[in-house]
Each structure stands twice: as C-alpha cells, then as structure tokens.
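A single protein chain has been removed from this complex, and every other one stays in its place.
For chain A:
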Amino acid sequence: MASSFTRLISGRNTAALLASLGAGTMAAGFLMSETGPLAADKKTKLYPPSSDFPDLRKHNNCMAAALTPAIYAKLRDKVTPNNWTLDQSIQTGVDNPGHPFIKTVGCVAGDEESYEVFAELFDPVIKDRHNGYDPRTMKHPTDLDSSKITNAVFDENYVLSSRVRTGRSIRGLSLPPACSRAERREVERVVVTALAGLKGDLAGRYYGLGDMTEKEQQQLIDDHFLFDKPVSPLLTCAFMARDWPDARGIWHNNEKTFLIWVNEEDHTRVISMEKGGNMKRVFERFCRGLKQVEHLIQERGWEFMWNERLGYILTCPSNLGTGLRAGVHVRLPKLSQDPRFSKILDNLRLQKRGTGGVDTAATGDTFDISNNDRLGKSEVELVQLLVDGVNHLIECEKKLEKGQDIKVPAPITQFRK
C-alpha cells in the first residue's frame, strides 16, 4: 500500500492527495509509516531553505548581522555528529531581536563540533564579537601562571570585592542547549566526583539544586552563591532551562572563596572571589583550583574542550578563548559622574555593569568593572589589563577628590586585525 502511494506522491501534490482522501485513518496510516525517507524528502522539497529563513529585519545581534540567505541555505540541512542543527543554534537570536544594554551574540553551540560544522556563521560572529579575531588564521594563547601578575592588591577604600570567573566544558558531552538529561547528569557526575578530590583550602561540598534543604538554600542565598532557574529569554530560548533543576548544583569550598556552578549556562562555571582588593590571591587560587580540577578529571579519562584556534570551548561564542571575566566592585563616586568615564573605560578595554550582574544597571556609585575581552589574549594578560585599569581608575578618582584634573588614557592596542 505504502509503495503505490509513494509513486503517486510528489511535491505539493502530497498534501492535495492526502486531503482528498478525506477519512483521517487512511491518511494517518500513510503518514504513520516509519519509512522516514519519504517524509524527509517531502519536507525538503516543499520547504526550501528560503522558506525557512528567519525574518531578521528588526534584529540587532551578531548572528543577525552575519547570517545571510546563502549561508543559511548551505548550512540548514547539516547536523553535527550529535545531531545539532543550525536552526537550534540560532533560535535564541531569532527569538530575541536585541537587548537594551548590550549587543547580544544571538547564537549558541550545542556541542564542540558546532563551531566547525557551522563555521561559516560562527567565524564572522566571533570576528564581530571579539574585535576582529579570525579563527581561521589566529591562535589563542592560554596562560594560567598567576605568578606573573603585578600590582594586584587594590586600595580597599575603593575596591570592595574581587572576583574571577570562567567556564569549562567536558569534552565528549553535549553543551547545555543540546544535552539530554542523561548527558547532563553525566556532566554532574564527572565534575562532582573530581571536586571531591580537592584538598586543603580548596576542600568543599556539593549542593544539588533539586535536593538542598531550606536551610542550605537560605545560606547559599545569603552568601550570594545561589543561581536561579534562568529567566532571561536569551537563555531560555536557547533551551538551557530544560528539565530544571535536574543535575544542576553548586559546589563551594569550606572557606567560600572558590565556587563552581554545575550545568547552568555552561557545563561548569568556576569562580574565585573574596571581599576586599587582593586580586592577586583571587587569581592565584583561581589558577590553582582550575589546574587541580583539570588534573582530577584527566585521571578518570576526561578532558576539557579546548583547541588552539578558539581556546576553551563554551556554550556562548562570547565566552570563547579564556571565558574569563575578572572584575571588582569598586566605588567611584566622582569619576562615574565625569562625562569622560565611558571613554576612559573603553580605552582601558573595561566594561561597567551594575552590581547585580550583566542585566542590571548600577545603583549608587559602586560599579562592577571587568575586562571586555575574552579571546585573543591570555588569562594572565586579561587579568593584568584589569588590574592596571582598576589602578588607573582609582588614581583618577583620587585626583578628582583633590580637585585635580584627569586625562583620558590612550587606547590599549588590540591584537592585529
């Protein structure tokens, strides 16, 4: 029966024939055949890539700027080895035309291979987002030797806290937009097993989001450690909140200065932080902790996703390279009122955020100041850049306090474009 229908069907006549069959059962019987190829072929013929190309006319994100009908047509029917598609990568950028404070990226990777299979989209996005960094021709340096950092203990009259964060992905497992429940649980298992091996000042404990007690939850909130189910549509449209809170959790050391988020926006987010201005110590602990975790997973045959073009591979292209955001909460009452503030930050390659994080505006005169860049410079370079920048901002603030004038510093050179 199915094969005689097959010969009759072609292109748009399919729908006509099925409709004219009238009774639901016959048509359903045909459609139900699990000989997939016809269904797949029929769809491909009926819907060329041009019929699926998203309407991006009101959009302002890196994906919308880079995606053309030609690129879409080429990539639409490809899949990564994990069966992740272009449409899935760009869904978040289609659903979210723009953001009030930042130019968003608008696409995510479902796995390590996404960056290669969909390179024709991701490469220009990476270039756009990372100041012209060209993954086809450039190499990204990795340097986690914290001893190289200088002048990194800040004046605590100004700097209230210091923090460094990055992310790491476990090679061989899909990323949060794409992972199945089993994969996500596997990430949790691998990471939690490794963390249990940390000792000394890094010894700590894991709290699964689904089974923490009320008391534990309140403590984590008070410590500003607890992360919530994502509400930002940038994340939820990228399928990262599926199955919440399954296999999500927080690990931190007993001293509460080293913290790891499991299965939030990335497989892991690694955070070193403390009150006060000792960025040197924060970064030292960061590097030491990261290296130990890497060693512990390697002992069990796992490794982090990394390559020399893109550095550490993370879900969002904005976090490629180092994935590193080093920042301080710093009081700058006079400087923040100065009209040259933004230009100074720009030239120092720093960004400001509110103290609630990326989607907040600053309240009062305390700012979250951190490095802009992620890719093309090493961890040591970026932290030093932040350190030098914050020291400069404090100098400016002090000058303004004394009624002296300040100068806008020359822009820091980028890598050659």
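For this structure, a couple of remarks:
Just so we're on the same page, contacts are C-beta pairs under 8 Å (C-beta built on N, C-alpha and C of every residue); 3 or more make two chains touch, one makes a residue touch a chain; residues count from 1.
In this section, contacts and distances are computed from a predicted model.
Missing chain, UniProt protein name: "creatine kinase", from among "Proteasome subunit beta", "creatine kinase", "DNA primase large subunit" or "Nucleolar complex-associated protein 3". The omitted chain makes contact with just one of the residues A:D145, A:D223 or A:E308: A:E308. Remark: the omitted chain is touched by one listed residue; of A:Q91, A:T104, A:T315 or A:Q384 this is A:Q91.
In the complete assembly, the contact with the undisplayed chain comes from A:V117, out of A:V117, A:V164, A:L234 or A:V262. Only one residue from A:T236, A:N278 or A:N347 touches the chain missing from this view: A:T236. Of A:K148, A:R171, A:R281 or A:H392, it is A:R171 that touches the chain left out of the display. Residues touching the missing chain, restricted to chain A, are 14-16, 18-20, 22-25, 27-28, 31-34, 36-40, 43-44, 46-48, 51-55, 58, 77-85, 87-88, 91, 94-95, 112-113, 115-117, 171-174, 178, 180-183, 185-186, 210, 236-237, 239, 241-244, 246, 298, 300-303, 306-308 (touch as defined at the top).
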